[in-house]
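Just one protein chain is left out here, and the rest sit where they should.
Should a chain be cited, it is by its letter among A, B and C, assigned in written order, with residues numbered from 1 in that chain.
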């Protein structure tokens, strides 16, 4: 890995008396876009706030661009942050908002304004410079917040669910722009989200967080193909991965790997085959049609649920008896007690 | 009032949610709900005030029937040295005490709005003097300010000799020196800014937290944060409070001047308009004249209010909703 | 300064908290002594030559000031009257203010604008300008020399300001809430009582305390409208004590303590509600 842009080294953090981060190790390479993914309450924002210095650490070190900043106040860390609410100053114009960080650092007024204009152009909000936040739409505010973050050319960008307040179409559009911006700037970015699609689309690498602990760090492909834990496996992907006891009603086809006694097998809905003549018998409970695809919710004998994703045109009827088949090559095996991945 | 960054609430009843507004039955009920207040407002304030203000154009001594006087009372006011002094005293008080009160309240709100050891107690302490009934408060200060035996001057004299302070100076002559007495009245008024304090405390707490975190990331210093964020965000509330205080300052000088200094030390050092009106109206039986002074007082207040209101309006444009 | 919202890493955080605590201690040191002196002064033996040096604990501690104050000022009877007035006037006033504030928040904007403007004008009227015409009204109604003129300001919500505060509070409630009530066909009175009022409890607590204090310390009204000594309220009784010589300070301070304690009590009870520390909303 090249020189690190941001390193959390065994960082713990607490809110009041409750520990919200447990010895988190995380290294973000320079120029990398890392997405921190996790359900709400997992401590995602705390990771950012600790990196920014808004939250004190109770243990561990924080390094930015090779400097140990653990004891530095936020202003000295040379990071910038985009808040979920954007945190624009309502009483300042867009230009003043963008230039704020420069002006409080005593950058000459004209230089600050020029750089603010340049930053605004970069994110495409140069036409809004004289407006005030109250007059902007959600997407425009988002752009202003981005411009404000990048005007100072910080070592690390911290983005706290910046897309969550936008409607779906805008979110998709901004997602692409954000990725393009990152590629253009080559900046180090840490992006927090609970949206797995956003994470998969945007990230160079994803760190999955659960209850203040890192479950897995890897490229989107690694996260998708080889989830390290049951949690990651089920959190990424929609509908979530099917999970059954290894010796249960459904036996995958092909050569089984060596299995311990207590194991679970997991397979994504895409891997399920309803057309095979063999496999475990199941009853179709309900069907959700989402455009070309249909999700078929089934119950195996013994009551275990399974979801299958099939082309809409080939969906079974509700109440139909089908046979559920899956292959070992599409199956993940987890330890039933620890939830950790066993093979491969 | 809160200057939050998110879209503000719609005015209910006027919003798109209820295009027809309340129906007739509801309107009747709402009118009934408003009725007691309207009766009180009109019957106990507006009509009596109109009567008094009409009497400003008469010679009226509270005893004989009023006689039309035109603008006599007003021309007499212009030439009345005591009125001029009272007016000056009032304006000086308002100009000095109102900003001091608001600034003190703001300082306390900013100091105490967060959880720190002692902050809760300090908040309560800052509010307590406001809870003391006016007359009792006047009595307390009458004693505190006693030039020889009052605790304030006794403390000031600690370490000094022969009735002087440790610095070898005479302690302030609160009740006998005109300047010191004016300062005393201002001091007395400073302790009762509790209402302003509470409102500012609430306003400060309503400010969005992430804006401050943003500023911290930008390494804005305390002064920058205060000047560029806190102050502008709280400015509308501050302006309204200053406005209210300016109006109220015409009234809250009354009891302290009435009980503590009795308008003195001579000549008229703490005779404020409120006391002037009371004296001329009720002690010298020149009610028409006092009414004229009241009218002048109200016109001045109104002018001050309008000026401040325009400033607030100008500021309000920053927050289109 | 205090502008920095969140001291970031442990060290500056601790320093900031320390400074704030020191500041809080300073505030306590400035604001509490006058009240302590009020109590300690009232417990001084009256008639003794005043001590030449400041003392916080009087020597000897004496309740003679209280005895004389109760005796001279008729404070017991006056306290009873004050309580009577407050018990009737304060709830009535809060009721009137909240009803009116709610109606203002729901009525047509034009009506509201007129009433709000009239209320603002009313705020500017000095109390002295109202004494004589009000006397005429109360006499016309045969109410002078009763406690009614002291209760009457409750019709105004005690101060138009309080009505305006309620108005702002009710207006700040989400419009959806009122729409929902309308859909449920809740009458305005029920909306006020069952939905709006419970949502502005801190406002009610604060205004109740302020109304109580204003009513409790009302001084000009009883001075003019009440003749009968048996109807005197506390401020009027204190007024006669205020004419005692400064060296009789234990007596009039005792009176001041008696008048202050109930007001302080109400305030302390109420401030728990409107000054309550909300925990920071966090992830």
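Some points to look at:
Throughout what follows, contacts are C-beta pairs under 8 Å (C-beta built on N, C-alpha and C of every residue); 3 or more make two chains touch, one makes a residue touch a chain.
The rule is simple: contacts and distances are computed from a predicted model.
Going by its UniProt record, the hidden chain of the complex is named "Sugar ABC transporter substrate-binding protein" among "Nitrogen regulatory protein P-II", "Heme exporter protein B", "Sugar ABC transporter substrate-binding protein" or "Na(+)/H(+) antiporter subunit D". Among the chains on display, the ones the left-out chain touches in the entire complex are B, C.
The hidden chain makes contact, of the residues C:32, C:88 or C:195, with C:88. Residues 35-36, 39-40, 42-44, 47-48, 51, 61-64, 81-82, 146-150, 162-164, 170, 173, 175-176, 264-268, 278-279, 281-285, 287 of subunit B touch the missing chain (whole complex, contact as defined above).
In the full complex, subunit C contacts the hidden chain through residues 47, 49-50, 72-73, 84, 88, 92, 131-133, 135-148, 151-152, 154-155, 223-224, 227-229, 231, 236, 239-240, 242-248.
Going forward, only the chains that are shown with their structure count from here on.
In this assembly, A is the chain whose CA centroid lies farthest from the centroid of subunit C.
Separating the centre of subunit A from that of subunit C, both taken as means of CA atoms, is a distance of 54 Å. Put simply, the C-alpha centre of subunit B and that of subunit C have 15 angstrom between them.
In subunit C, the residues that reach two or more other chains under the touch definition are 6, 8. Counting only residues that touch two or more partner chains, subunit A has 53-54, 73-74. Those residues of subunit B that touch subunit C in the complex are listed here as 1, 9-15, 17-18, 21-22, 25-27, 29-31, 33-34, 36-41, 43-49, 51-53, 62, 107-108, 110-112, 114-140, 142-144, 146, 148-149, 151, 154-155, 158, 191, 195, 198, 201-202, 205, 209, 212-213, 215-216, 220-226, 229-230, 244, 247, 250-251, 254-255, 259, 274, 277-278, 281-282, 287, 290-291, 294, 297-298, 301-302, 305. Taken in their complex, subunit C has these residues touching subunit B: 1-6, 8, 17, 20-21, 23-25, 27-28, 31-32, 34-35, 37-38, 41, 50-54, 96-97, 99-100, 102-109, 115, 118-134, 137, 152-157, 160-161, 163, 168, 170-179, 182, 187-189, 192, 206, 209-210, 213, 216-217, 219, 234-235, 238-239, 241-242, 246-247, 249, 252-253, 255-257, 259-260, 263-264, 266-268, 271, 274-275, 277-278, 280. Across the interface of their complex, subunit B is touched by residues 49, 52-54, 73-77, 79-81, 83-85, 87-92, 100-101, 104-105, 132-135, 152 of subunit A.
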